[in-house]
Each structure stands twice: as C-alpha cells, then as structure tokens.
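Here the complex is missing a single protein chain, while all its other protein chains stay put.
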Amino acid sequence: MAIAEPVARRALRTTSRRKTRNLERKASVAAASLFGVVTLAALLAPVLSPDNPLMPAGAPLLGPGKGGFLLGSDSIGRDVLSRVLYGMRTSWFAALGVIALGLLIGGVIGLVAGATGGWVDNVLMRITDAFLALPAPVLAIAVVAALGPSLLHTLVAVSIVWWPFYARIVRGEIRNLAARPHVEAAKLAGAGRLRIAVRHLLPGAVPAALVTASLDIGNLVLTLAGLSFLGLGQSAPAAELGADTARNLSFLLQDWWVPVMPGIGVLVLAFIGNIAGDGVRNLIEPD
Amino acid sequence: MHLAFGPAAEKTVTDPGASTSEAQAIEVASIEDLHVTFRRSGKDIAALRGVSLDIRRGEILGLVGESGSGKSVLGLALLGLLDARADVRGAVRVAGRDMAHCDQSARREVRRVHLGAVFQDPMTSLNPTMRVGRQVAEVAGSKDEAERLLGAVGIPDPASRMDAFPHELSGGLRQRVMIAMAVAGNPDLIVADEPTTALDVTVQAQVLTLLRSLRDEIGCSVLLITHDLGCAAQVADRVAVMYAGRLAELGSSAEVLARASHPYTLALLRSRLSLASDRTTSLLALPGEVPNPAAPEPGCAFAPRCDLAGPACLDAPPPPLEVRPGHLSACVVPAVEVTSRLAEVVRAAVVPHPEREPHNDDVVTLYRVQKSFRVGAGRTTRRLQALRGVNLTVGRGESVALVGESGSGKSTLLRIVAGLESFDGGKLEVAGPDCPQMVFQDAGASLTPWLTVGEIIGERLRGISRAERAAKVAQALAHVGLPAEVAKAKSAQLSGGQRQRVSLARATVVAPSILLCDEPTSALDVSLAASVINLIGGLRRELGMSVLFVTHDLSVARVVADRIAVMYLGRIVEVGDADQITSQPVHPYTQALMSAVPDMGREPVALRGEPASPLAPPAGCAFHSRCPKAIDDCGDALLDVRLTAVDRSAHHLAACIRATA
Partner (left out) sequence: MSALLAKRLGAIVMISIALAGVLFYLQKISPLDPVHARLGGQASASAVAAERHRLGLDRPEFTQFVDYVRGAVHGDLGDSYRTRRPVSTDLRAYLPATAELALSGLLIAMVLGVLLAFATTLRWKASSVLRPVLLLGASTPTFLLGIAGILLFYSKLHWLPATGRSSLADVPGGPTGLITVDALLHGRFDVFWDAVQHLIMPATAIALGPAVAIARVLRSSLVSDQRSDYARTARAKGLSEPAILIKHVLRNCVGAALSMTGLQVGLMFAGVLVIEQVFSWPGIGQYVAQSIPVADFPAISGVTLLLGVGYVVINTVVDLLQAVADPRIKV
C-alpha cells in the first residue's frame, strides 16, 4: 500500500546511554544499597551486640575502651555499645514502619483523590490540608499523651500525622499525569476508571513517592529520637536512643559517653538514611 | 579539489570588487568556521560543524532549519551565551571581539552595547516578578526612555503598561516588550530566535512587520531564526538554510526562492504547504528522519534522504560553493543538474488522489452546541464562553478542517465530539458503533510513558488472544510505515515523527467512523509534517473514515480537508468547500487569516489587535473590534449574526452582515 512509507531507516535509537556515566551511577547504587545493609544489620543486632543491653556486664561508668566496653559502660554497668545497637535497631524499624504506613495510606488517598477529581478530591484534600496545617511532632505528643506513653502509641501517633505529606505528593503527581493527553487517549481507547488509575496513572507516581520516602527516613529517625527524648517511647529498661540520652543527661560533664553515644547512634542512622536517600533520588531522577 | 571556504573568500564572493577595509565596515558580525560540540550523557553532540557566515550592516538575514539543525546554537554563539561546557572552535566576531573566546566581561560589554535579543517564548523570557517598565529601563537607561520604547514598538498607552507585570499582558504585547528591550540603545544586531512561533497567526504578521520597520528606522541588522522558509523569505533580505549543523544554501531571498540549488532547500520548498499547493495529489514529503546530531554522517548530512545522493556524497561534507554571484550551495552536484534531475524524480513521485464518491449520510452532527468553563474561584469566578452555539456536520468519509486562532474554541469542539468534554446546550449526534478516536498535537505526551507501543495499541483490542493481538498490532504499525519491532519500544525511544505514527496506529487499529486530529503536525518539522498529512489522507481513504482536523494554519487545512470551517471566539464564522474558502473568502476574518499566512514574495498584511477574550466576547458581531469592514451596526448588542448562504450556495455559509466576496 502506498501509505507505508519507508520511515525507519534509522530505526529505534538504542539506549547505549547506560554504558557511560557509570561512575556516578555506581556511587548512587552503592549509596542506595545502604538501605539494605542497614536493614540487615538491624536484623542482626542481637548477633552483633557484645552484651545483653539490659543486664550489667561489668563496672559502671567505665570510659570507652576500658574494661572491654568499646563505647564504655553506663551508670549500672551495662554495655553502651549494645544499648546503642539495639536502640538503632528499634529506631530503624520504627522509621521504616511509619514510612511504609504513610506511603500506603497517603498513596491510596492520593491516588483516589487525584484519579477521581471533583468533590472527592476536594474533600480528601481538605482533610489532608487540615492535617498538614498542624505541626506534626507536637500533634504526636498530644496523641501519645492521650493514649499513654508506649512505643506503639508513638508510632501510631506519628503515622497519623505523617501520611498527609505522602497523600499530597502522590495526589500532585497523579493530577499532573491526569492532565496529560495519554490519559484521554486511554479513555478513548476504551479503558475504564480502574484500569486508567492503575495502569496509566499509578506507575507514574511511584518514582516521586519512592524518592520522597527515601529522603524522608533521615527526618523520621530524627523526629522519633526527639519524641523518645521527651519520654514518648518504651519505658525504662528498654534501650532507646533518645531516651538513653535524656535519662543520662546528668552524667554529661563527668561521663560524657553515656549521654553522647546514643546521640551519635541517631546521627549515624540519620546520616546513612540521608546518603542512601540521595542515592535513590539520583538513580530515579538523574539531574 | 574543494578549497577550504574562508571568510576572505566569502567577502569577495558576496561583495565583488569591495576592498577588505570596506568589507569590514559592511558586516556587523562574522562567523568563521564555527564548530560547537556539546557533551551530553557521555555522547558528543555536534551542534555546529563548520559554519562561516557574515551578517551585513542593516540587513535582515533569515536563518532557516529544522529542529536540531543548530540555528539556535548559532544565535547563542553570536550572543556569547553558549553553555560554558560547550567545546567551541572557530571565531564569532562581533564589534571586533570574538564572542566565542574573549572573557566574560568583554562579552557582556558587547551584548550591552552592540547586541539585542528576542527569544521564542515571551512569557518565560520575561522576568515574571518584575514590572515590564523596569525590565526595559534596565537596558534603556531611564524610565522615560523605556516608556518611549514601549510606545515605539506599538504598545498602546505605554505609560500605563510600564507598571504591568508580564502575566498581565497578552502574548503579542509581551513579545513587543521583548523587542523594546532588544532595540534599546540602538544595537548593531538583533538576534531574534523564532520570535513569532509562540504567537497567533495574525499576531505573527504584526510582529514581523514591526521587526522590519524597526530595522528601517534604526538601521540595525537582524538575524531572524525560524523553522519556516516562507516566513524568512517574506521579511529577510538574505536567507541561510542550515542542515545538520552546516550551511546548505545561502543567497538573497529572491534568488533562493526562485533558483534554489540545494536538494534540501528544494525539498523544503516542495513539502512546504502554501495556499497554492496542489490539493489533488499527495504532498511531496521528504522521506526519513531529521539527522541525529550524536551520530553525524561522514559525508553530506543530507545523503540518507537525498534523491540525488551518489558515492561522491559520502566522503566529506561538501563546502558551500558559489553557484551564482552571492548565492552559495553546499552540494557536489552542479546546480543546473540538481534542478533538472529532481524534476524527473518529482514527476515520478506524484500520486493523484483517487476520486471520492459523494457522501450522503452524516457521521457527526452538531446543533447549537454551547460550552462554557468556570474560571477562577470564589467571588472572582467568571464564565469563559468557549463555544457560543456551533452548527456543523461531517459526512461519512468526509474530511473537515476547523481553523482558528488560539482561544477560538476549536480544540474544545473536538474534545466534545470525542466525548472527553461535556457541553451545556444544543445537540450532538455521533454515529456509532464505536467512539471516535483522536490524535493529539503532542504525540509524545499522548503515549503512556511506561507502557510499550504494543501495550498501548493493544489496549483497543481486548477480548482476543495474545497472538491475534500481536498480529493486529504489527499490521497497524505496518500501515503507518513502522517496522514491527517498534511494538517493543517505549515512547521515549521514538522520534517525534515515529510517535505521531504510533498514535495514528492506535487510532486506526480498529477503524473508527471518525478520526479527530488536534493539530497533529504543528509540533513536527516541516519535512515530517507533509508525510504525516499524507498518511492521514491515505488512511482515511483506505479505511473510509471521516476526519475532523483542527489547525491554525489555513494552508494545512486546504490540503487535508474537503470543507473548511473558520472559527472566531466560539462561533463558526464561515464554512464551505476548501477551494471556495481559500480562493474566495467572504468573511473579513477569513480574509485576514488568508493574508496573514506567511508566504514568499508577499507582504505580510497584519490584522490590528489580538483576539478578544472569550471571558467577555464583544457584543454584536464578536469580530467588530478588529474588523476592517465594521460599521456601527456591527457592535449593536441586539445584532445576532447567523451563518447565511453566500451566493445561494448551500455549501458556502458566512456570518457577516457585509459578507461579499
């Protein structure tokens, strides 16, 4: 037929881009894989810890390196390193849990609002905005105060104030995508609402949500540590980073390592989280 | 055998008999063997590959080329604004400085004193948070001078516009502000990169006329960068045609038009649509794709698409040589031979359209269709009247073009027919069984980025087996001239032309009764547009579809459509056979559109003003604020101009109380 003109003389462009730019990419992959490394380490914390974090293992208040305590011992002779490792494990899983819950709730609400539009969008976003208009950590304090202090309650409280952020991001992405002609083209091709939402909208919002989530882990580690510092976490003997610093503040001037080491644990975790988050962002949104 | 083509040689060519010192006074800028290479994601992009060009004092030089041919890079090189990471060889001399290599402060000085610039999109090119008066005064030196300039570029009531922010001005006024900044301080040279591309047709003509009159007034030179040969030829004194980072042809406008010598220029002229294009045969499309700057051809870059290409073309890029005094062409085949040999090729390629049997049933009927949108929120809500009562029919197998400026409501009408938009009043009938299909202006955006072409096309084929579906997809791709492997690609891996073909394949894999086209060629290069138009015409005849084709370009409408409907502010103001409309338009607006179509060797005729706002359509005949024929009655609020028959022909209707041919 005459319509079939010879077009593809230079057929499809090959994606040989991948070969180049490898150094930056490798660095980003390495950074992003820190998420896996830390999660693995957190799982293995019981194996990695030299001592039981709850039991005295030697003389109290020994400095770092003394008496076999790499990071020293606390006021009743417990190994600070073990307590920090266990604390980091708790922090990490707590942060992951809140992020996962936030992504799930925020993602669903954002998708429904963005894909449906109209009054559904309006109502859902008003609710989301009301939550966003309040200072999240302060609200979390009130929730925990009402429910009574416990780690679970803190996580519930933080999740309640954390999802609106994701709902906003996902909804924004979905609205942008929904305005693209490809959605109308799919409509004309006979795709139904659900199919459009799941196949033509959702995949486009995943990268932005993932980037946001991975950049958010550091923040969350810090926020949870702050709440724990204020006493909104596990109760006394349990190893928890913020609380361990708060309870041992009085030792600061003589036995600095007791309050400082847990703080450094938070720092390390948040720093790794931020580096890994940057890595994920560079992988998903190069430049 | 080919001599390197240096600047000295060109001077003697362009100004026979002029001494070197005189020649220096004559040019305001000279580019000598300029090479520019970018590095992007590890690949070398050869944007310019040896260009030598002089810009003479007081001339308008039109620089024409397809996207990626390097014309913007050339303009930025003149301004000394190339990315610092670009690799630049050769020289760009402006006011005694080499803008490619001298230090930043010297470049700044040259830009400040000797150069002016106008860029494509005046919305993004003006600072959105600074009052336009201040932006102009920044170059003009004082507020008074700024105000004088705003007046000089034709901005009505400049004193009150000084305090406006860019978003408070219309597109045409914004571009005038850009021009005021460019001419401030009487520069020697203005670099205008596609200054009219983002504007409406009638406003385009105004801006081109303005540029020319300013040149006449202050005697500066203008480098007019454009992708439209017609637009360049219309206002420029000389035209330079670029292809793949090199000069293909250079000469005076008249000379290049009348005696084009390079096969690429000839192909552009042939595939370019004008009001004189032959409607009875398919268009002479340029085959192939625009060249890939990451993989330049070793020989003539045009060779893969050239009908005359031979072994001699593949060794080295041919240098521009003089074919007549002042007229250069970069082709190994002698100019005389080019024209005669191409004429034969062309004769062989012409395919006449088969006769179409007359239609008698209608596929789409619109009766007094109205549509308004709510804009703004709360107390500032206003109604934007997009359609104000539209009557139109499209017959089975017929092709109808909707023509109008932006905001006239043509896309809204199309989307209502597609069922993508509801309407407020009137009646719409679309013949079944299946819903209309549509191709969009931005083909890339109409393909879901993360799905493969096969999945996208296959979406219309549900309820059949995988193998059957794959076979049908391959067949549809073959129909639009794409190999079956394309089914595995995602849209980002395709070129612009390929994407538009894929969206046509999706629309026709199951033939719809009507195909809706929303400016499907306006984002494509001239050489690709013709082949897409041919393809749409071919599919339509083969599949017996009707076509409703939206375009702002009457010359495109003329070749794609049997009938043309012209829209202004939500109403059809004239409708009739394509030939009638384009040869004897009766409505003053259609007449204005016709004269605004940029064409070679014709003065642009500018309609005054810009399209009125659909938020507040003028009373009476909505066109009366701009109409050259308007009389007092036209603005009467009680006047309701209806479409009425012209010359008792049921086919040709116009809505004007003074409609006469």
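When the chains are written out, they are named A and B in that same order, and each has its own residue count from 1.
Here, a residue touches a chain if its C-beta (ideal position, glycine included) is under 8 Å from a C-beta of that chain, and two chains touch if they have at least 3 such contacts.
As the structure is a prediction and not an experimental result, all values here were calculated from the model.
The missing chain, though absent from the display, is touched by one residue of A:Val143, A:Leu210, A:Ala238 or A:Ile284; that residue is A:Val143. Which of B:Asp44, B:Asp98 or B:Asp121 touches the hidden chain is settled by the complete complex: it is B:Asp121.
Considering the complete assembly, chain A touches the hidden chain via residues 130, 133-139, 141-149, 218-219, 222-223, 225-227, 229-232, 242, 245-246, 249, 252-253, 256, 259-260, 263-264, 266-267, 270-271, 273-275, 278. Counting over the whole complex, chain B has residues 79, 81, 105, 108-113, 115-117, 119, 121, 124-130, 138-139, 165, 167, 178, 181, 191, 376, 378-380 touching the chain that is not drawn.
Just so it is clear, only the chains that are shown with their structure count from here on.
Listing the residues of chain B that touch chain A in their complex gives 41-43, 282, 285, 287-289, 292, 304, 351, 415, 418-420, 435-438, 440, 442, 445-451, 456, 459-460, 462, 478-483, 485-486, 489, 493-495, 497-498, 501, 503, 506, 531, 534-535, 538-539, 542. For chain A in complex with chain B, the residues that touch the partner chain are 1-13, 15, 17, 19-21, 180-182, 184-191, 199-200, 203-204.
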